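Every protein chain but one is kept in place in this view of the complex.
Note that the chains take the letters A, B and C in the order they are written out, and that residue 1 is the start of every chain.
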Amino acid sequence: MLRVGVIGYGYWGPNLVRNFHEARGCQVRMVCDLSADRLAQVKARYPAVQVTRRCEELLNSPELDAVAVATPVSTHFPLASAALQAGKHVLVEKPLADSSAHCRRLMDLAERKRRLLMVDHTFPYTGAVMKIKELIDSGALGRIYYYDSTRINLGLFQHDVSVIWDLAVHDLAICDFLLKEKPVAVSATGTAHVPNQPPNVAYLTLFFPNNIIGHINVNWLAPVKIRQTLISGSEKMVVYDDNQPTEKVKVYDKGITVKPSPENIYRLRVSYRAGDMLAPQVDGTEALRRLTEDFAECVETGRRPRTDAESGLRVVRVLEAATRSLNARGRLVHIRP
Amino acid sequence: MLRVGVIGYGYWGPNLVRNFHEARGCQVRMVCDLSADRLAQVKARYPAVQVTRRCEELLNSPELDAVAVATPVSTHFPLASAALQAGKHVLVEKPLADSSAHCRRLMDLAERKRRLLMVDHTFPYTGAVMKIKELIDSGALGRIYYYDSTRINLGLFQHDVSVIWDLAVHDLAICDFLLKEKPVAVSATGTAHVPNQPPNVAYLTLFFPNNIIGHINVNWLAPVKIRQTLISGSEKMVVYDDNQPTEKVKVYDKGITVKPSPENIYRLRVSYRAGDMLAPQVDGTEALRRLTEDFAECVETGRRPRTDAESGLRVVRVLEAATRSLNARGRLVHIRP
Amino acid sequence: MLRVGVIGYGYWGPNLVRNFHEARGCQVRMVCDLSADRLAQVKARYPAVQVTRRCEELLNSPELDAVAVATPVSTHFPLASAALQAGKHVLVEKPLADSSAHCRRLMDLAERKRRLLMVDHTFPYTGAVMKIKELIDSGALGRIYYYDSTRINLGLFQHDVSVIWDLAVHDLAICDFLLKEKPVAVSATGTAHVPNQPPNVAYLTLFFPNNIIGHINVNWLAPVKIRQTLISGSEKMVVYDDNQPTEKVKVYDKGITVKPSPENIYRLRVSYRAGDMLAPQVDGTEALRRLTEDFAECVETGRRPRTDAESGLRVVRVLEAATRSLNARGRLVHIRP
Partner (left out) sequence: MLRVGVIGYGYWGPNLVRNFHEARGCQVRMVCDLSADRLAQVKARYPAVQVTRRCEELLNSPELDAVAVATPVSTHFPLASAALQAGKHVLVEKPLADSSAHCRRLMDLAERKRRLLMVDHTFPYTGAVMKIKELIDSGALGRIYYYDSTRINLGLFQHDVSVIWDLAVHDLAICDFLLKEKPVAVSATGTAHVPNQPPNVAYLTLFFPNNIIGHINVNWLAPVKIRQTLISGSEKMVVYDDNQPTEKVKVYDKGITVKPSPENIYRLRVSYRAGDMLAPQVDGTEALRRLTEDFAECVETGRRPRTDAESGLRVVRVLEAATRSLNARGRLVHIRP
């Protein structure tokens, strides 16, 4: 039975607490937050859970095996470091840390302390993304052409990170999970419509090997909520709409066929094929349930989790590169492998 | 009665012929195309119209006052030049020409010959775009924040121009019509998934004065047809979905309010407002009908058409800059005013 | 080459003329309408076609092999009778006639004159309905449970027939084509919101053998256009949305499984299954093209058309019964086989 403490009970923390509470092999023992009101909510819902406003109390508690960190991005590094130092296994809300240097230091520390360090990239644990992974790995989509995602809505404006670190991180984590190719360069643009605040609109183009291109459109200032991702391959094409209650994943048997033109040997003739559309049944288990159970199981068995610290680091490297590119208005920034 | 000849009866030509045929004040007298089959179709439908495979015959016909050019982009300049030289008024399908240099030479020639030169940017003549223009001009949207458009589908791959010149041109023409600010720089990315062919996927970010940002996502290789444009302002936000048979334009009384935070004077507090959504009734007249009648009327009165050669030139300048930027993988390219 | 004359160039007539004009094996020779304006339109579009305001001229023309009737319902019987008398093959727009007695008299006459009498039920010739027929006939849907259709929009109010004869007729024709069971009784309700006019809202319940139930909701006074039909079977369920440009037919691998309850032998336990959804590719050929070509081919070969006069009679019998039931506010009316 993994005994877990959760730091941060704001937007995401309640989901972590609920899932660790209900997951097999886990037990929430303590929750830490700066707000007394929120701690009262914890007490009302989980009377057996201890609460504290002092994170040292949680970090040093001998009754905890693991700590989940669900606080603002800038605090991920110090809190996760302290938890690892205290000998805890650590799960950090996305992104793993606010810089790749911090990610690497956490990874080194986890290795030295022989503790599990995992990042909470939730999407790779959703039934929809798992189904798409299955389709790609089976070869059903053929050679991948592009990943193109729109993730926009009204709010929530963050003060310490841009919309890239808040929303594009989801798509980067999905790409990292789905594609064996990793982005080698990024061009990003965007702007801040609120003075002195981080950019609230951003557009990222990712360049991958094998002529795969990725694009991510993120926006905190949109009148409608859109969660739409297109993944096209040479054989089939997927539209993944996370807003739909059912039929989230649609697989189109569509594409092009390229042949030499009979009239002109220097010219190719493109023809179009269209066939059935299939919306496969998708497992509806809550992703965070799967993730928390994976965390617990990996602690027990030593197995690597799906969203390990390596993936956390790869994603943060792209976030850093995209931020630099956005500040230089689209200048290509290469990503170190 | 304006006597019109149409060159090119491929994809767009039939629409031009039909609209000139039915528009007030116009008459189609001759159609030129290289394909005998297509000319037979013209004859079957419009028995009174002359047909020819030799464009000189059309250009030199004394029975024509005006010529509409609906041929591949690379031929716009020579055909429009010849028509102006022959003393005809000229309407050219978008884009006006394949380079800004060619646009300027056509404009000079038109001025010298005292003939009307107009570009067929169809969208500014649609009821939906006219309604959005009305909302912007009335101040209902407030200060404009961004224009963000997705224009994707399967096909039609072009051989002589990229998807930017084929599809993004529509959004550039809409922006040119809607916004008094003109883009000052562009960063574009994209790729070609068919070897030795022009890019079939492209992403453009446009930088405007006053912190307005534009983004255009165009794609010939998408499993679904999307025609969705978001235009956000400080007061209201528009979603324009050209695929909808009705309710194409939705106006959301939504946005953010920015106030100094009571807790932290260096930090702003963003709050969100949400009100009614209005889908105004939109005039359903075919846009090309309005455009052809505007052409005829401008020839008669000397008035400037809505999509004059100046707008055609401005749009081509952005197309050129976007092409250069795409080739340099997102490098910022400034646009000469 | 079947030489066809068309009577009536109002709402549906132009579609008939266009399709007979373009169909293989047919030729439109003459069009009759009371309105000179409409005949001028015919002339403008089809200069080779003769026009007349006197239907006797068309009916007696020795140059015609067949006549298509696209006039108000009450005139179907006299016009089709006269055409058959004159030795023509006859295609009548739905419904075949304004009463089953009239249908039978037309059928007798056709038999005596050895001429083809066919009704234009267009939907059985659509790719979508043909695909559903294929699914039912192959057994993929299992035992049929119900047919439930909503066919509503704003307008067009008819003056001589109710919304049942105008819109429900489509669903009755689809049911007649899809299901080998024929309705044995009907209960209908509805009302007229415009005084002294026929009912503009109606609801029909059809009782079939084998516990199949049918329901049709038709309305001329609805704010939105809906064309949605559900066809459920014991194995799979179909949703057919004719408004969609693509993915009109969706096949859901969903249903119930009924088992005796372990706790209570008198009670059944119902459990639910949900699997993939498939939207099969549907042939997009215009239905009326297929229908007109079928008409021509059946004239030539003597084969029975898909929507023969028998089907026209069966549909009119249900229309009559439904009208009687509606007037008696839902009273069950049996349908003679």
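Here are a few things to note about the model shown:
In this text, contacts are C-beta pairs under 8 Å (C-beta built on N, C-alpha and C of every residue); 3 or more make two chains touch, one makes a residue touch a chain.
As the structure is a computational prediction, the values presented were derived from the model and not from experiment.
Interface note for the absent chain: among C:S35, C:Q85 or C:T191, the touching residue is C:T191. Across C:P72, C:G87 or C:G330, the residue that sits in touch with the chain not pictured is C:G330. Touch with the chain that is not drawn comes from one residue among C:K133, C:R227 or C:K254, which is C:K254. Although one chain is not drawn, the whole complex shows that of C:Q50, C:S100, C:S162 or C:S232 it is C:S232 that touches it. Contacts to the hidden chain, counted on chain B, fall at residues 247, 253, 274-281. In the full complex, chain C touches the omitted chain through residues 145-146, 148, 150, 152, 154-155, 157, 159, 185, 187, 189-191, 193-197, 201, 203, 205, 207, 211, 213, 215, 217, 219, 221-224, 230, 232, 237-239, 250, 252, 254-256, 258, 267-268, 270, 272, 274, 325, 328-332.
Note that only the chains that are shown with their structure count from here on.
Averaged C-alpha coordinates give centres for chain B and chain C that are 42 Å from one another.
Per-chain CA centroids place chain A at a distance of 38 Å from chain B.
Distance between chain A and chain C, defined via averaged C-alpha coordinates, is recorded as 52 Å. Counting only residues that touch two or more partner chains, chain A has 274.
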